[in-house]
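Let me give you the structure first, and then I'll get to my questions.
For this view, one protein chain was removed and the others were kept in their places.
Moving on to chain A:
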Amino acid sequence: MLSTFHGLETVRRGMTAQQQALYVTGHNIANANTPGYSRQRVNFEQTPPYPFASQNRPVMPGQMGTGVEGGTVQRMREEFLDVQYRGENMKYGYWNTRAEALYKMEEIMNEPSDEGLAKTLDRFWQALQDLAVNPSNSGARSVVRQRGIAVAETFHYLSSSLKSIREDLKNELDVTVKAVNSLARQLNDINKQIGEVEVHGYLLNDLYDERNRLLDELSQYVNIKVTPVPSGGSALKIAEGRFTVELVDRNGTSLGKLVDGNTGAFNEITVKYETTGDKYVREIKLGNDSLNFLSFKENGKIGALLHSYGYVGGTGLYPEMLNNLNAMAKAFADQFNAVHSRGWSVTEIKSNTKDGKTFFTYNPSDPAGTLDVEQTIKNSLDNIAASASGQIGDGSNAQALAEVKNGTMNIAGNTTTIQNFYESLIGQMAVNAQEAKRLSQNSEVLRQSVDERRMAVSSVSLDEEMMNMMKFQHAYNASARMITMIDQMLDKIINNMGIVGR
C-alpha cells in the first residue's frame, strides 16, 4: 500500500536532483574558459522502487518508481587521448627546443650574407691577390693585415657567441630539470590527497583535472608513461586512483619511476657536469640510478637540451660546431703559416736572413677562440712575406697564400678545402635546423589535433550547458508543479471530504 505522501517525496527528490544538476551546469559554465577543466555531468540514478523485492514485501502488482537522486558527479574525459596528447607534446618539446637552439646557431653563423665568415675569408683572399699584384705596395700590405685581423675576429666572434649560447642552454637545462622535479613533487602530493579521499567513496574531479594538467606539462619535458594504482577501500569504480609516473625512452622502455603511486615516493632528476674542458654533462640521474644519455634521444625538452649542449662520450650540436670551427681555424692557420714562413718578408730580404715567421697565432686548446695575427706583423707591415724569390717585387708567395683558401688540406680528418668544409658545416646546420623546424611544426599540428579531439570530449560547450539548463529548469518546475497538484489532491482528501450535509 502506498503511503499518502509517497508522491510528495518522489517529486521532492526530483527537485533536489534537478537542482544539483543545475548547480553542476553552473559550475561548467563558470569554468568554460579554465585551462585543463573537464566538463562534469551528474549521473542521475533512480532510487529503489517500491516495494523492494523481498520476502515480506507488500502484495501489489508490479513496482512503483520512487524518483531520482543525483548520483556521482563525473568528469567527461577520454584517457586514451591524454596518452596520445602527451606523446605528441613530448615530441614537440624535443623538436621545438632543438629548432630553437639551431635557430640561434643560424643567427650567429649568419650565412649567406655579406658579414659572415665566408665573406671575411673572401675579402682576405682578395687582399692577398692585390698584394700578389702589387707586392711592394705598403697599402696592399696593410689591407692584408687588417683583413687578416678581420678573419681572426670573425672566428672569435663565432666561437664566443656559440659558447655563450651553449652556456644559456646549460641554464635552461638546469631550469627544466628543476621544473620536472617540482612537477614530480606536486604530482606526488596530489596522488597522496587523492589516495586518502578516494577510499571514502568520493570522486576528486578538480584534483584529477589538476593532475592531468601537471602531467601534460611534464610531458613536454620528458617522455612519460602513466599507470593508475587503484586506491582500494570503498573507492568508486570510476575513481582514477593514484598514478605511477615512469620515465621512458622513445621506444617506451622504462627508465625508472619519477612518481611511485604505490609507495607514495618520488625521485628527482639530477644533472652533473664535468668541471674541466668543455664542461660536458657528465651524468644524469633519476633518484640513484644513472640514465643512459642515448635514451634521451628525441625525448622531450630535456633530451633536446642535452643533445644541444653536449654530453660526455657523445656529442652535441654546439660542441660539434665549435669543434669544427676550431679544426677549421687550426687547419687554415697552420696551412697559411706554413706557406707564409716559406716566403720572404721585406725585413728578411733587407737582412738577407730567413727567419720563417708565421702569420697567425693561436692557442691549440681553442684555435677559433684565440686566433690572432702575429704581433710582429701587427708591429710592422714589412713582416708580411709576399715574396717567394727574395725579390721585393716578387708577389708569388702572396699568390701562394691566396691559394691556401682553395687548396686542399686535412680538416678534422676530411681532405677538403677550407671553403668546402665551411660550406658543408653551414649545409649540415641548415639541414638539421630545417628538419627540427619541420618536425616541430608537424608535432605541433598533431598535438593540436589530439588536443582538439580531447576538447571535443572534455571542454564546455555553452550551447550545450544552455540546453541542459533549460532541461533541468523545466524538470525542476514540473516537479514543483507536481507538488502543487499533490497538495490539491491532499487538500481534497483532508479538507473537502467527510463534510456531506455540513
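Convention: a contact is a pair of C-beta atoms (placed from the backbone, for glycine too) under 8 Å apart; a residue touches a chain by one contact, two chains touch by 3 or more; residues count from 1.
As a convention for this text, contacts and distances are computed from a predicted model.
K.L.:
Assuming one chain is omitted from the figure, identify its UniProt name from "Carbohydrate ABC transporter permease", "Nitrogenase molybdenum-iron protein beta chain", "Binding-protein-dependent transport systems inner membrane component" or "Flagellar hook-associated protein FlgL".
P.N.:
Options "Carbohydrate ABC transporter permease", "Nitrogenase molybdenum-iron protein beta chain", "Binding-protein-dependent transport systems inner membrane component" or "Flagellar hook-associated protein FlgL" narrow down to "Flagellar hook-associated protein FlgL" for the missing chain.
K.L.:
Which listed residue, A:Thr10, A:Gln84, A:Gln399 or A:Ser443, touches the chain dropped from view?
P.N.:
Within the whole complex, the residue contacting the unshown chain is A:Gln399.
K.L.:
Check each of A:Ala32, A:Val175, A:Ala478 or A:Ile494 against the chain that is not shown and name the one that touches it.
P.N.:
From the options A:Ala32, A:Val175, A:Ala478 or A:Ile494, the contact with the absent chain belongs to A:Ala32.
K.L.:
For review purposes, identify every residue of chain A that touches the missing chain, sorted by number.
P.N.:
32-33, 102-103, 106-107, 109, 111-112, 116, 118-119, 122-123, 125-126, 129-130, 132-134, 136, 387, 389, 391-396, 399, 402, 406, 419, 422-424, 426-427, 429-434, 437, 448, 452-453, 455-457, 459-464, 466-467, 470
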